[in-house]
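Following: one structure in structure tokens, then a few remarks.
Now for chain A:
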Amino acid sequence: MHTLEKTDMTEPLLCIENMTTRFFAGKAPVTAVDNLSLELGREETLAIVGESGSGKSVTALSIMGLIPKSQGRVTRGSIRLKGQELIGLDKKAMTRIRGNRISMIFQEPMTSLNPVLTAGFQLMEVIQKHRHMDRQKARKEALHMLSLVGIPEPDSRLDAYPHQMSGGMRQRVMIAMALSCHPEIMIADEPTTALDVTIQAQILHLINQLKSRIGMSVILITHDLGVVAQTAQKVLVMYAGRVVEQAWVQDLFDHPVHPYTLGLFASLPKIKAKTRRLTPIRGMVPSLDKLPQGCAFQDRCDKVMDVCRKKQPPFVAVTPDHFSRCWCHESP
Partner candidate 1 sequence: MNSSVISRRIVQLILIMIGVSVVVFLMLRMIPGDPAQLLLGELASPEELAALRHDLGLDRSLLVQYTIFVKNMLAGDFGISMRTGTPVINEIIPRLAATVELSVAGMVIATVFGILAGILSAVYKNTVVDYTAMLSALVGVSMPVFWLGLMLIYVFAVHFQVMPMMGRMEMGTEMHAITGLVLVDALIHMDFAVFKDGLRHLVLPAVTLSTIPMAIIARITRSAMLEVMNQDYIRTARAKGMEESVVILRHALGNAFLPIITVLGINMGLLLGGAVLTETIFSWPGLGRYVVDSLMGRDYNAVQACILIFAVLMALINLGVDVMYAFLDPRIRVDGD
Partner candidate 2 sequence: MGRWDMLRDLLKNKNTVLGMVIVGCILFLAVFGPVLAPYDPFLPAPLDRLQLPSREHWLGTDSLGRDILTRIIYGSRISVMIGLVAVTISLVPGTVLGLLAGYFGKTLDAVIMRVMDVLLAFPAILMAVFIAAILGPSLVNTMIAVGIVYIPHYARIVRSSVLLLKEQLFVQSVSHMGGSHGRIIFSHILPNALAPIIVYATLGMGTAVLQAAALGFLGLGAQPPQPEWGAMLSEGRQYLQLAPHVAAFPGLAILLLVLGFNVFGDGLRDVLDPTLRT
């Protein structure tokens, strides 16, 4: 299907270099994502971890080209899908990529589906648009997708409205929509946060299973390190718009090095831990328009030094595939 575009086999599937996204709607312009670079290989799952306001969702919307023009835009850098530059791509070409080659599911299954259209219509709409099928064929394909994502009685669900379904069911419909055109990449923005714990596991399992079946890559955005361990190969930890640590998942879980990542691990409940006490990271994420000079994490960091308050820490390789943005790596 995608044989026409130039494919450069040396390029990874998705390559982002020095992407900066800024918002201009407020009183002062705000840098929501600062100089982010990442690479996503074929059939790889990359997790982006961070608290709300860390810029992880903005990263996803930037890739999709969905930052509202009235509010902000990607001001710098490059996003390449198989070598094709997405930044500055015209609207029409971008609509051929969205939902087709890169699709996305969202955190809120309750509100992400259009309440006045049936689930089937919303599903068929994507299929008709990107796969150029007629109604009959699209309906068949929609039926197939619904059963693929494990919806019982897909026949009757096709004509149901969103309000007639549970949250887990709606998220399955969202996933069916996202996968219906066999995308190369699916971005899942906190896909399980709004769901019950038992449903969460089912949905994650479903994403994993379909990923290998379709042969796509996944960018999983989450604040939950437990989810990361189960699904991802690569991890990016973001804080206040910047990547603070980047590593293979095993590496990060075995040897987290950035104080913020360490804090995230310390705040996880551990079943085997001797004490039941959790240690949350003290303080709050600074607001993006009031970032301090130097390291953004300084006010919450246990290991803060003088230099942290003066200069931005560099992003350094701790080991060849493990990067961290902290002054603590400079002074052994």
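Throughout what follows, a contact is a pair of C-beta atoms (placed from the backbone, for glycine too) under 8 Å apart; a residue touches a chain by one contact, two chains touch by 3 or more; residues count from 1.
Selection criteria: all candidates are chains of the complex that A comes from, given by their letters.
Since we're looking at a predicted model, the values are computed, not measured.
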(message) Contact as defined above, complex as supplied: which of the candidates 1 or 2 touches chain A?
(response) 1
(message) Touching residues of chain A toward candidate 1 in the complex: what are they?
(response) 64, 66, 70, 91-92, 95-100, 103-104, 106, 108, 111-118, 125-126, 129-130, 161, 163-164, 174, 177
